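Below is the structure I would like to discuss, written out as structure tokens.
Removed: one protein chain of the complex. Kept in place: all other protein chains.
So, chain A:
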Amino acid sequence: EFRRFSLERSKPGKFEEFYGLLQHVHKIPNVDVLVGYTDIHGDLLPINNDDNYHKAVSTANPLLRIFIQRKEDADYSAFGTDTMTRKKNVLSNVLRPDNHKKKPHIVISMPQDFRPVSSIIDVDILPETHRRVRLYKYGTDKPLGFYIRDGSSVRVTPHGLEKVPGIFISRLVPGGLAQSTGLLAVNDEVLEVNGIEVSGKSLDQVTDMMIANSRNLIITVRPANQRNNVVRNSRTSGSSGQSTESSLPSSTPNILANFLQGEEESDEEDIIIEDSGEPQQIPKAAPTSESLESLTQIELLHESTQNGFLPSSEMNLNHSAGSISMEYEVQDPHHKSLEEDGTIITL
């Protein structure tokens, strides 16, 4: 059955409210449903938190097509539909050149059931030749699984080409996190670790920095293979590989600073056991000074964005068809033209 209703584009509200609205409109107050929408490329994408809800509203042009599905009989594989069929050429050629034969579809669980393990971030602020990769170690049993070595790279300087020492990835452990992401490769040059340049630092220093950040490691590399680079300002291919910052509140160059701040608090909470009781995470002390206050605010702000759904590069969903569809219009008082600020990745 179809329903059509309007929503104020500038104030879409929270996902919870929207979810309640849907249940109300369909008169199914106690039925768990999955909500999805089709984006401009025709892909079926989920709506299950504030961020992708807002993203969905912002893509309405001006109509936003919403699909809802009963959770019990939901066909998870419906998400990300069109993408595969249209992008197969691009994707499969690059990612699995040896794998042209169609594989049976794998049942993939809902995006909220995923924990991100890696992502490419800050695509818009980095040169095209660089790639900033984030590895989420927390909670995974997989080892990070890579080695680094000394080496030399060639830089362009005002005095011409110059050979400078550099740090390179020397080995990936099979089955490790680094290898499984496919974002890092042997001989990639490491340029930064969690926002700090490694030039001038020794191999041991860089090792220590990486291990110190191992629970939330952000490495900026110059990939040895430059053919798979991000292509700027192109809209040619699908959006499922869209990078993180499209869901981040800002994409200004201080984004990494933001990241670091957020990381510090979100990644590793020390554990306290009082009087041989249950282990608990150590809470943050109430801010006492002004400077602390402002610090916390940033962290909190950021934490919320982190908990959001981050489309990771691993999300390649397979296809099927939707069941319940619903259309409604979003009113846009400002009629801001829709623009994607994010860049698009060709995988």
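Just so it is clear, a contact is a pair of C-beta atoms (placed from the backbone, for glycine too) under 8 Å apart; a residue touches a chain by one contact, two chains touch by 3 or more; residues count from 1.
Definition applied: contacts and distances are computed from a predicted model.
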item	value
Which of "2-oxoisovalerate dehydrogenase subunit alpha", "LLGL scribble cell polarity complex component 2", "Queuine tRNA-ribosyltransferase accessory subunit 2 isoform X2" or "4'-phosphopantetheine phosphatase" matches, in UniProt, the chain that is not displayed	"LLGL scribble cell polarity complex component 2"
Of A:L21, A:I40, A:V164 or A:I211, the residue in touch with the unshown chain	A:I211
Which residue of A:L21, A:L63, A:A224 or A:I272 touches the chain not shown here	A:I272
Residue among A:S119, A:Q179, A:N194 or A:T220 that touches the chain left out of view	A:N194
Interface with the undisplayed chain - residues on chain A	137, 143-151, 170-171, 194, 196, 198, 201-215, 217, 254, 257, 261, 264, 267-276, 279, 282-286, 288, 291-292, 294-295, 298
